[in-house]
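The complex is shown incomplete by one protein chain, all other protein chains being positioned as in the whole.
Per-chain numbering from 1; labels A and B assigned in written order.
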Amino acid sequence: MTSTSAPLRLNPDRLLPPDPGLRAIARGLYESVRDLPILSPHGHVDAQLLLADEPFGDPASLLVAPDHYVTRLLHASGVPLETLGVGRGSLTGAEAREAWRQVCTHWHVFRGTPVRYWLDSELSQIFGITERPSAKNADDLYDRISACLEADDFRPRALFARFGVEVLATTDDPCDDLRAHEQLAADHGFGGRVIPTFRPDRYLDPSAGGWAEAVGALGAVAGTDIGDFAGYVAALEERRRYFIEHGAVSADHGHVDARTDPLEVSDAARIYRAALAGTASDAEAVAFRRHMLLEMARMSCDDGLVMTIHPGALRGHHPTTAARFGPDTGHDIPVRTEYTRALRPLLDRFGEHPNLHLVLFTLDETVWSRELAPLAGFYPSVYVGAPWWFLDAPDAIRRFRDAVTETAGFSRTSGFIDDTRAFCSIPARHDMSRRVDCGYLAQLVAEHRMDLDEAYETATELVVTNPRRVFKL
Amino acid sequence: MTSTSAPLRLNPDRLLPPDPGLRAIARGLYESVRDLPILSPHGHVDAQLLLADEPFGDPASLLVAPDHYVTRLLHASGVPLETLGVGRGSLTGAEAREAWRQVCTHWHVFRGTPVRYWLDSELSQIFGITERPSAKNADDLYDRISACLEADDFRPRALFARFGVEVLATTDDPCDDLRAHEQLAADHGFGGRVIPTFRPDRYLDPSAGGWAEAVGALGAVAGTDIGDFAGYVAALEERRRYFIEHGAVSADHGHVDARTDPLEVSDAARIYRAALAGTASDAEAVAFRRHMLLEMARMSCDDGLVMTIHPGALRGHHPTTAARFGPDTGHDIPVRTEYTRALRPLLDRFGEHPNLHLVLFTLDETVWSRELAPLAGFYPSVYVGAPWWFLDAPDAIRRFRDAVTETAGFSRTSGFIDDTRAFCSIPARHDMSRRVDCGYLAQLVAEHRMDLDEAYETATELVVTNPRRVFKL
Partner (left out) sequence: MTSTSAPLRLNPDRLLPPDPGLRAIARGLYESVRDLPILSPHGHVDAQLLLADEPFGDPASLLVAPDHYVTRLLHASGVPLETLGVGRGSLTGAEAREAWRQVCTHWHVFRGTPVRYWLDSELSQIFGITERPSAKNADDLYDRISACLEADDFRPRALFARFGVEVLATTDDPCDDLRAHEQLAADHGFGGRVIPTFRPDRYLDPSAGGWAEAVGALGAVAGTDIGDFAGYVAALEERRRYFIEHGAVSADHGHVDARTDPLEVSDAARIYRAALAGTASDAEAVAFRRHMLLEMARMSCDDGLVMTIHPGALRGHHPTTAARFGPDTGHDIPVRTEYTRALRPLLDRFGEHPNLHLVLFTLDETVWSRELAPLAGFYPSVYVGAPWWFLDAPDAIRRFRDAVTETAGFSRTSGFIDDTRAFCSIPARHDMSRRVDCGYLAQLVAEHRMDLDEAYETATELVVTNPRRVFKL
């Protein structure tokens, strides 16, 4: 390192309100929850990673290539996705080094974003880096992180323990055999709880590419004849049972809209047959998918899986990139989303069912005050999901509490969800949430809208009580 | 009371900005308006309550059962509405006590909500309670409030005077004979001004249950033959005249959308006949309702009744609850709402009419900066209604001023509306509004966007000048 590198320092009061009076209150609240365990009921880490417990390969494969939060803004800044290693499997040393260099060279484009905040935290707290990344120190930082990654205490399980993760939910295909989860649970050398999540999107939407084949595979793993609609439903039920047996607590749904209009069973069965034969119309496929979301709620009432819904992403907005680099490569773009009418059929039937926990996430923050808080403030089954994707950042989290609390309070919110494929960012993400929520509570205390003892109690509830209750952990 | 109850204290600076400099400015502004009279131009208190002036029955019937702001969040928390006395008429002592116990036991779910703030204020300022409600002290508080309610100075008229209410508008059915208002006005023992509001929704919407019967009843009270459209219009005009004669200053409209597309008179007449005969299509019923909203604006130009519109609530979202407990039981849920195009026919015709005052409320806060402030910033007839239902809370009121002021200033806003059936919450609601608005003004002063003398003048305008001017009081 040359002497001219700017320092990278994590201020202990970061993200707390600047006003001295507020900061003092917020600091106390934060200290009371800082070291509580991490509950991560929704995310995208691969269970195999923890099962294998191999050393992470290199800084770019760990921190850059798989994380569309990082790569999208670099792409916008003119760095080709291939240079960042997106969608390429393993990288050569030179490729990984170059990808990392691009991150460091473009460090300024992340100013003010949560990616910058998370990377700062990871570099400082996990890897002990004390200089701000730049073109100049990129290679040096690469070498130092690489050296860390070779050490045993930087292997996945060691980090898992160091991060204080109590529960980590993965997101899994219904056909997955969950072998990794099973072996991890049986492994007495691993103390963590890693649970699968049932994510059936592609099996519910006949317009998804390869749907008929996917349903065929589902029937095969479920041991069910999926030749008719009843068998298809039974296959889904069977796989949910299998997931529950392997520790799953929730099923996750991410279609473009949240509609749950019912079909007559005979119509559903007819469309199902047509879809298998490849003759269902676009409108029929959509109607079927909406009916199946309702059916998933029915199953959740029966088997108790928490139902999470996060509609409103237009996937693969840039077809060229999707074709070349695959899904989840940074160009899923939000669209306006409706919940009040969309969920009415579901809530009419199941909204007061004691087994149903329905957690509603959004990429469209306009629904927080208008739809989600009002729904969660009446229906005992409904919870407002924490700020998520594009909104999991300090200012957005404040807007979330500001928009939701006055109608739904704190008890009707889900607790933080990191939703990440970036394993090393998990503690930074949860820490961010704790800091910002404590800042919000401090504001309520300073405005005499809440007493201090209540704020302390609420801070803990948001971090551990709510996630445990809402996700049945 | 045991010694372990947490205290309930109202800090004199509550809701004012925590920054010491801002707080000092805000405090001065607030002190200048704190004791100004309450003008309540829109609400749901029953005039009969003040006419009869009977003691309130019990704490639950007064504070819980009729107030869907309170019961909805308890319902979400698993308390059945019947336990809270919703839709049940009078409660036995044991039932009322149990409903109150539920409120106290679930006190924490209201943290951060305005309901908590209002109840704190009511318990402290009206009933002299000094302990925070809890399961432990629920019975004791019940007894103490009950004892208050037996005293003469807790009767409705005594509280009305103590609250400093100068004008209280009720919301009334066009067929109402307004006897209570008439007798109150004639009662020299009562000094208050209690005025009716014309609320014709169910008479304008042929798709509403029992529309034809309602229109028949309207014709009967108006002494008008409603067999044809002209007679129906005349009946509405006659009832407006009757309301005005009894002190009404406004007509209130709350359909699901705000559209005002005109029909040819011949089409309106044809649909009217079909609707009476029960043969109008759904589309015709909607078209008729929209035409009639335009017609209401025409009448307002003629007779001078202020027109308030608050679209965007999907009523009775949970049909099971609606069937069992009736309307206004906590499950009206907002939907996205449009005003710019919807009101264009109305504003094209009447937007510059000197008699028209059109106050636009919303449950969809996205329209504040995008539609309502721009409309009120051009049309002399249009005013932005104060934050209302789901948005009548500190953070939302701040967002309102933040979103509206820069385009429409302060003079184009209506002044606060309590919109409540909870009689005892009226002073707390108006006080909340005064505090938050003074905080906003203090911010403008501290940022040198407004001079201090102007802030003092504006604070008073928001509390008394604007409501008097906008609602022609």
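Note that in this section a residue touches a chain if its C-beta (ideal position, glycine included) is under 8 Å from a C-beta of that chain, and two chains touch if they have at least 3 such contacts.
Please read these numbers as outputs of a predicted model, since none were measured by experiment.
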| item | value |
| --- | --- |
| Given A:221, A:301, A:396 or A:452, the one touching the chain that is not displayed | A:396 |
| Selected residue (touches chain absent from view) among A:30, A:110, A:203 or A:383 | A:110 |
| Touching residues (missing chain, whole complex) on chain A | 6, 10-11, 13-20, 72-73, 75-78, 108-114, 116-117, 132, 314, 317-320, 330-331, 333-336, 363-366, 390-391, 393-396, 399 |
| On chain B, residues whose C-beta touches the chain left out of the figure | 19, 21-22, 338, 340-341, 344, 347-348, 351-352, 366, 369-371, 373-380, 382, 402-403, 405-412, 443-444, 446-451, 453-454, 457-458 |
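We adopt the following convention: only the chains that are shown with their structure count from here on.
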| item | value |
| --- | --- |
| Rotational angle, Cα trace of chain A fitted to chain B, multiple of 5° | 120 |
| Distance between chain centroids, defined by C-alpha means - chain A, chain B (Å) | 40 |
